[in-house]
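Only one protein chain is missing from this complex, and each of the others stays in its spot.
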Amino acid sequence: MDSPALIATADNIENTLSQPTPSQKIRVEVSELSLKRAGRVILNKLNLSLADTGITAVIGPSGAGKSSLLRCMNGLIKDWQGEIIVDGVASKHWPAGEDALRQHIGLIAQKPTVFPCSIADNVLFGIRGKKRRHDNSQLIESCLKQAALWDEVSDRLNHDAQTLSIGQQQRLCIARALAVKPAVILLDEPTASLDPRSKNKIEASLHGLAKTMPVVVVTHDLDQVRRLGGQAFFMCDGTLIEQGDSETLLNTPQRIETREFFQWSVCDCPSDADK
Amino acid sequence: MLLRSWITFSVIFSLALVLIFVGFLVSASLPFFLDYGLSPIVSSEWYPYEDLYGFLPALVGSAWAIVIALAIALPCGLAAAIVSVEILPQRYHGLINLCIDILAGIPSVVYGLLGIALLLPWLKNNLDLLSGHSLLAAGLLLAVMILPTITRLSQDALRDVDNSYREAASSLGLDWSQRLFSVLLPQAWPGIRSASLLATGRGLGETIAVMLVVGSIDRIPEPWYNLLAPAQTITSRIGREMGEASVGSSQWSALMACGLVLTLCVMLLSILAHAPRKRLARG
Partner (left out) sequence: MANRFTQALLIALALPAIAVPLACLLYLLMRGLPGFDSNLFSLNLGESGFGSSQGIMAQVIGSLALSILSCLLALPLAIGLSLYSRLYAGPRSNSVMQHVLTTFQSIPPLVYGLCGLVVFVHLLGWGISLAAGAIVLAMIILPVLTLNTIHALERVPSDYTDAARALGMSPSRVVWHVWRPRAWRSLLTGLFLAVARTLSETAPILFTATVFSGASWPNSLFAPVTSLQTHIFYLAQEAVDENAVARAWSSALVLVTLVAMFSLIAHLLNRRRSHHG
């Protein structure tokens, strides 16, 4: 049981605190974010920043406030304190309104929710008004390709979307979020209940997306964090307690909470120990 | 053992009630259909003293009254449901529900009294009518009476829309009215549809209030869109004449036949209202 989580040597400490390299522009800056629900503190003075591109994995025990963090950033939760600055503008005073903010920051839920209409209509669901009347077939194709779903559904775009498998539905949700041209993509445990094949496809799609925009993935799966690469945040009790390059964070956690969490997770999935 | 015999008794007794109900309704109206065939349904003269029994005036009257009622109650009731579920915060829900409960709890005969005291004089003065008794009055009164049915069932339909649909639509940046028209209403549509069908059935069967304001004159509106003249509905005819008809006469069985036609219409509406929802729930 030579768990990597327990090997923390002095050499690695500096690496774990690595920040986004200065050359990259910061797209989203969250400072002192707090949220209370029914007297309970959900988020407690949380600070984080997202760079121009790349994947950020958010890990932590259940109830750490990971989902709430994403929902605050996206604007589904409105009564938070603190400040979230997106592309230099405070999100509370987003010029085009809160609906436009949610378009700007796409959020994909854990359980895929497809609307009872065709696959093509689902992709275009967020597009309303004049744009809807144009020929959108190119947009549908590019979004479905980015979500790694095009090959499976290209011949039946007019079929009912609810006949797709859960894994396909989840990718359809990603395509749907991409169709409204978001600047940031947030995913809340996108692969939690999916089979390995769908997981791989979604991860491939995320790698592609991360080249052009910041992608935040909440996950429980440490293997996935390793596969996704990029940076990783560890959340506990509503605050961010450790961050850094994902490989470094996984191999040499500094905080006792992080180590404990990794230890239990390692016991859950033995394959992790082989690495 | 006691339990078992009690259950057996109630099942057999209820079955007997159902059979008695259907059997006697059919057997009491059968002589009429045997004597006159089905032609009275489309003929327009109803003079019991000359043995003329045309259902058409009452059928047209019932249809007009329910169309007026739905035209008013459907938009109002649906809007009330949307306002109470989607717009107003939780603490006002009690008030809306109280108002709907009051509306549903007022007995039919009190609505009739209110109609006579408020609606008829108002129509009489504003539209320059002889008495105010008219299809319009019946329709307006029915609209108020079916409003609670429509509102309550539409509220249920809207509440049943899964919250994940609301959230998925708002994460895509759809604004409030886009969410309403592209997600909530289509999802709640089966429920709203059966709400209106059930309300239609209720309105068709409503008797006392309609009887008091419709005027009870067997005439097809002349011209056909003249809603300001006194007329007759199926229920008001039965209510007016049942007390006078002698048992076993042809008028008696003609009235029973009216009741049978009404029952068949309402049963059909109820079956239409309930059937598709079941299928949806299974799927």
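Observations
Per-chain numbering from 1; labels A and B assigned in written order.
The rule we apply is simple: contacts are C-beta pairs under 8 Å (C-beta built on N, C-alpha and C of every residue); 3 or more make two chains touch, one makes a residue touch a chain.
The structure presented is a predicted model; accordingly, all values stated were derived computationally and were not measured.
Put simply, the hidden chain is in touch with B once you look at the whole complex. In the complete complex, the hidden chain is touched by one of B:Val42, B:Val110 or B:Ile217, namely B:Val110. Within the complete assembly, B:Gly201 is the residue of B:Gly201, B:Gly215 or B:Pro230 that touches the hidden chain. When you scan B:Val42, B:Leu130 or B:Ile271 for touch with the missing chain, the hit is B:Ile271. Even with one chain removed from view, chain B keeps its contact list with that chain: residues 2-4, 6-7, 9-11, 13-14, 17-18, 20-21, 24-25, 28, 75-77, 79-80, 82-84, 87, 95-96, 99-103, 105-110, 112-114, 116-118, 144, 147, 151, 175-177, 180, 198, 201-202, 204-208, 212, 235, 238-239, 242-243, 247, 255-256, 259, 262-263, 266-267, 269-271, 274.
The working rule: only the chains that are shown with their structure count from here on.
Between the Cα centres of chain A and chain B there is a gap of 52 Å. If you check the complex, the residues on chain A that touch chain B are 74, 76, 97, 99-104, 106-109, 111, 113, 115-116, 125-126, 128, 173, 176-177, 180.
Note for the complex: chain B touches chain A at residues 162, 164-165, 167-175, 178, 182-183, 186-187.
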